[in-house]
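Only one protein chain is missing from this complex, and each of the others stays in its spot.
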Amino acid sequence: MTFTRREAFGLGAGAAVFLATGLRLDPAVAAAEDAMKSVMDFAGGQEPAAGKVTLSAPEIAENGNTVPISVSVDSPMTADDYVASVMIVAAGNPRPGVATFKFSPMSGVAEASTRMRLAKTQKVIAVAKMNSGAVFMDSKEVKVTIGGCGG
Amino acid sequence: MASAKPRVKVPKTAAKDEVITIKTLISHKMESGQRKDKEGNIIPQKIINKFSAEFNGTPVFEVDLEPAISANPYFEFSMKVPESGKITFTWVDDDGSTYTEEKSIEVTG
Partner (left out) sequence: MMKLMMAGAFATVAAAVFVTAAAAQDSANIGEQGLQTEPMELVIDDEKMMTRVKAPADSPFTELISGWEFRNPGTRKMELDDFDNPAFIWVEQGEELWSTVDGTEGKSCATCHEDASDSMKGVRAAFPKWDEAKGKPQAMEHQVNECRTERMGADAWKWESDQMLGMTAYVGLQSRGMPVQVEIDGPMQEWWQRGKDLYYQRVGQLDMSCANCHEDNYGKMIRADRLSQGQINGFPTYRLKWQKIGSLHRRFKGCMQNIRAVGYKRGSDEFTALELYVASRGQGLSVETPAVRQ
C-alpha cells in the first residue's frame, strides 16, 4: 500500500494524537486503539494484504442508526480453499466491534450483508481470513452527520 | 416489540449444488449499553449476540454480533444446496434466550 501525501499526513497526525494524549485519555483514540488491536488479534500476526475482500457501504449514510453494508470475498469456497471469517470493525464507534461473519464451504459464495450503527463519520474496515491463514483487508469511509434540525 | 420474532426467507426448491440467497430478520431492540434513561442511568446492554444457520446439522454461516448491529438484526447470506434437507436458524440473546426457526428445502433435478 502506498500513501498519498494527504494520507501520510493524516497518519502522522493520528499517531501524534495517539502519543500526545498518553494513550488512554482520549476515548476516541482509545477506541481506535481497540480497533487496531482487534484487527491485529484477528489477523494472527500477519499483515493484511489489499485485495480479495470488498466492503460495500454508502458514501453518505442517511441515518447512522441503520447503515446497510455488505462484504464479498473472492474465493472458490471449496473444502480446501475457503474464507473462514470476515470481521467488521468501525474504529470511530464507542466500541469498535461490529460483527464477525463465519463462512464455510457450504456457503457457496463468501458474501454477506447486514445493517449497522455508526456514531460518526469514519472508516469501516473489513478483514477477511482464509482457511490457509492468509488475511486481506478493505475499508470504506462512510460520512455520517446528524439529520435536519438534529431530527 | 415484547418478544423477539424471527423471519426467514428461503426458496422452497433449488437445483442440486445451486447457491441460494437466504435472508433473515429478527425483531429485537439491540440495546447497545451506550444509552441512558431519563434519570441518566446507563441502560444495560441487551443484544442478540450470536446467529447461526445449519443445514442438516452442518454449520453454513454464523455471526458474532456486537451492539453496533442495528435494531431488528438483518442478515443476507448464501448457501450451496447439496441435497434436500432442513435449515435451522438460531439467535442467542444476552439474557440466555434462544430463538429458532426451521425451513425445508427440496432439491429438484
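Per-chain numbering from 1; labels A and B assigned in written order.
Criterion: contacts are C-beta pairs under 8 Å (C-beta built on N, C-alpha and C of every residue); 3 or more make two chains touch, one makes a residue touch a chain.
None of the values given here were measured: they were computed from a predicted structure.
Residues 1-2, 5, 7, 9, 23, 25, 27, 29, 70-72, 74 are the ones on chain B that touch the missing chain.
One chain is missing from the display, and on chain A it is touched by residues 1, 3, 6-7, 10-15, 18-19, 32-33, 35-37, 39-40, 43, 45, 47-50, 58-60, 62-63, 65-68, 91, 121-123, 125, 137, 139, 141, 143, 145-151.
Here is the rule we go by: only the chains that are shown with their structure count from here on.
Centres computed as Cα averages put chain A at a distance of 22 Å from chain B. Those residues of chain B that touch chain A in the complex are listed here as 19-20, 32, 34, 55, 58-71, 73-80, 82.
Across the complex, chain A meets chain B through its residues 65-67, 70, 77, 90, 93-95, 97-109, 111-118.
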